[in-house]
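Before we start, here is the structure in question, set down as structure tokens.
One chain of protein is taken out of this complex; the other chains stay put.
And then subunit A:
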Amino acid sequence: MPVIRYAEALNAALYQALSEDPRVFVLGEDIAQYGGVFKVTKGLRDAFGDRVRDTPISEQTLTAMAVTAAMTGTRPVLEIMYADFMPLTLDALVNQASVYGYLWGDQVELPFVLRTQGGGGLGTGAQHAKSLDSFVAHIPGLKVVAPVTPADARGLLLAAIQDPAPVVVLEHKLLYNTRGEVPDGGAPVEIGRARVARPGRDVSLIATSRMVLEAEAAADRLAESGIEAEVIDLRTLRPLDVAAITASVAKTHHAVVINEDWGFCGYAAELSATIMDHAFDDLDAPVERVATRDMPIPYAQPLEDAVIPNAARIVHAALRALA
């Protein structure tokens, strides 16, 4: 299997979708001539011409337009450069894209994909480092995926484009240069299925997006003390793979949930509640929640480091659960 970068894997999915389906088009800021600020759309303009478009800085309108373009026979893939700009798209998501599938039934399809990237770690400050997962995962009628491996990046983006419903793809700025094996052949990865990233029997570390890598690092450190942590990569935030979570907790009886959004009303809170709803009897200890501290993301490195979750905080949480 070829080893490629996460950004290249996304590029491959877009290339494949544009090649296979003439209804697919890609739009966003700086994505065509420049190939995207994270180079995800590199080369697509040359290959597909006008189906790959640079736009003015108009997130609110573009999202609304993409929704109705999807409703009327095309398959738009819209890039929103930073997840921090998602609030500008929210009306089109929460009042438009997500409601018609229910209100109007199968008269309309909404094969609309919104790609964005969030997360801290690069010193980009309070308006360019957030993860607003819960903003979108909260909305009935949307699907939300968050691949962490290059293979899933390719497979889930492809599945998102092929899906008849609106899908938000959450990427992470620190993942674009990570590498991994990606199978040839370009098969989609099923939306709604979690993955056991590392098996273990003592504690379940249930994580999303880049936090899966922190959980894996935490599992390495826990292993040094003889603790076998199981790492679950959720891959899809909505619809949630409850069975994968309950299967793991039934085995380990201890759970740490990890997400880079804020804690309060955040995605980790939903995971915690889900475990309470579905696996309470299996728990030997309260669920531990690890999330970004409830405050704006600061700029300076020591401050940002103190706010974003990391392996050390996950280790602490696991030890608390096991205490």
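Basically, a residue touches a chain if its C-beta (ideal position, glycine included) is under 8 Å from a C-beta of that chain, and two chains touch if they have at least 3 such contacts; residues count from 1.
Please note the rule applied: contacts and distances are computed from a predicted model.
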Report summary line: Matching the hidden chain's UniProt record against "Intermembrane phospholipid transport system permease protein MlaE", "Lipoprotein", "Pyruvate dehydrogenase E1 component alpha subunit" or "Regulator of SigK" returns "Pyruvate dehydrogenase E1 component alpha subunit"
Requested in this report: For the chain that's not shown, point to the residue among A:Gln33, A:Thr72 or A:Gln107 touching it.
Outcome: A:Gln33
Query raised in the report: Of the residues in subunit A, which ones touch the absent chain?
Result: 29-30, 33-34, 37, 54-58, 60-61, 84-85, 122-128, 263-265, 286, 293-296, 298-303, 305-307, 313, 316-317, 319-320, 323
